[in-house]
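Complex shown without one protein chain; remaining protein chains in place.
Chains here go by letter, A and B, matching the order in which they are written, and residues are numbered from 1 within each.
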């Protein structure tokens, strides 16, 4: 697949490496399939589920078509509530804004709850380079932070890690007994360790799940309570959000909060759905609105619907490729099907492989709570990537040759013994041992005659 | 041009033609017994549920359930002999780090997900229901409504600085999808349905 783009990370190669350990692939697949099943069960408790998805989708379509005005409305209401609003055109500006707020308050250690946006902007690295220590407080994020890895899933950051590996990390960093791998004990150790951290950090950074134009408030959903622990104990709360997270009215939360957790984990709702409208008396509440390519994506007619995403992760859990290749094989902050339609907008060359990391089975579009046509967009990104010249040269030539060969019915039919032409011309059956088809699969056995030949002999005369 | 203006200009340029905002259809629940539905869901997400006639009854249950609790905070006058009254709003939230039990009222409960709505009208300090080791919330039975849509109908344009739905104890399943109660917030949630 890589050909002329060897230096760039490639999904197929990373997936191949992931598949070297088959029992682990089985474990990863089963774990995520279990979550998909929980999601199914939760969805089936709501007879109106499909109508709920449709409603959410329509609200989001309205948001995208009126985003300019909603942003202004939100800004003015948030300011009236006492929230300090910032605008960041890109990741770099986002990081600078956050850094400047921390500098102003002379803070060099912060707590952070889950925010895929800050992953996208590589905020932790930036702050570390500027001498600011960030402690991720979501348990899964803390685990991958200790392991010096990025999250492999937007909702379940360390879903790729086995409890024994987490036990080893905690033994090294938090002093749990060697060999201890009981989730209960490990979670308790993290609770103790992070409680101390919450109590000693003066600034907290959080993401945002929904921001409401009508009221200027924003909502953060967690199960652990870490966003609230951070925000309510710190002097300064900085919340970072992509501009697409807006929804028009507070009542729309009724729709989205019914869908979010059920789609994500099969829970009826997250433990905490916290609505932040005003800062705590005498404290600062900052909100950073980030574009970072979103306004460009908004202009891509075929791909703008990807901005409807509410980051539930259901498309990853259901994706048969994600489950068998792992989140890191997508080499981007947001993995899986949704990541594969978002990432090419940010960097088409670097992410040219991702829309091809799919069989287009369509399960992602079916589980999506806001009905993003994910698999259709994957198909459309493939067309764009090829047209923009990011397709591998060998593949380009192969496709041209195949097209030409097919163009002539006569060549196709006169190729001689059935299958022979195919073996020569169609990439997935090329008959040699170097062919990836043959590595773990037998070739189809060519029959005595093709259907066309059979038809000539057995039916043609009666037609005429 | 400032980033604000350039982002807004790009959005205006690139957003599609206006698609009207439609009314949210009126979703209904066929659930006949809301209290029962609420309790079933609450238990399934790790809460304990008690039906009580009075705050006094709730107090007796809590004293038994959390007999080891040293520091208790409650806004209910019935708890005056065993608990601190609610702290004043300019209290340093860090001083609540050793609260063992907080007992607070909730405005409403949602039957479909067992979430309870509290705002700073019920919370002397925002951090209280998160930092306490154990949390108890009291909700009148008549304030249990079927679905989230109904919850927001009731909340309407309510004014608050902070409000939150709390559904069960703090939890995580980040380690191999094993559910563990008591991540960073309260380890237990006791819900008292006041009938």
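The rule is simple: a contact is a pair of C-beta atoms (placed from the backbone, for glycine too) under 8 Å apart; a residue touches a chain by one contact, two chains touch by 3 or more.
Assume contacts and distances are computed from a predicted model.
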{"item": "Which of \"Ferredoxin-NADP reductase\", \"L-lactate dehydrogenase complex protein LldE\", \"Heme ABC transporter permease\" or \"STAS domain-containing protein\" matches, in UniProt, the chain that is not displayed", "value": "\"L-lactate dehydrogenase complex protein LldE\""}
{"item": "Which displayed chains the hidden chain touches across the whole complex", "value": "A"}
{"item": "Among A:345, A:363 or A:377, residue touching the chain not depicted", "value": "A:363"}
{"item": "Listed residues A:32, A:46 or A:236, member touching the removed chain", "value": "A:46"}
{"item": "Chain A residues touching the omitted chain (full complex)", "value": "1, 11-12, 15-16, 18-19, 22, 25, 29, 33, 40, 43-44, 46-47, 49-50, 318, 320-321, 324-325, 355-363, 365-367, 379, 382-383, 385-387, 391, 395, 399-400, 402-403, 406-409, 412-413, 418-419, 421-422, 426-429, 435-437, 439-447, 449-456, 459-460, 463"}
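We take it that only the chains that are shown with their structure count from here on.
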{"item": "Averaged-CA centre spacing for the pair chain B and chain A, given as whole angstrom", "value": "29"}
{"item": "List of chain B residues in touch with chain A within their complex", "value": "2-4, 6-8, 10-22, 24-25, 27, 30, 41, 45, 89-90, 93-94, 97, 110, 112-115, 125-127, 130-131, 147-153, 155, 157, 160-178, 180, 182-186"}
{"item": "Chain A residues within the chain B interface of the complex", "value": "31, 34-35, 46-48, 51-52, 55, 58-59, 61-62, 64-68, 71-72, 87-89, 93, 137-140, 143, 156-159, 162-163, 166, 183-184, 186-188, 190-191, 194-195, 198-199, 215, 223-226, 228-229, 231-233, 243, 248, 250-255, 257-258, 265, 267-282, 289, 291, 295-296, 298-299, 301, 304"}
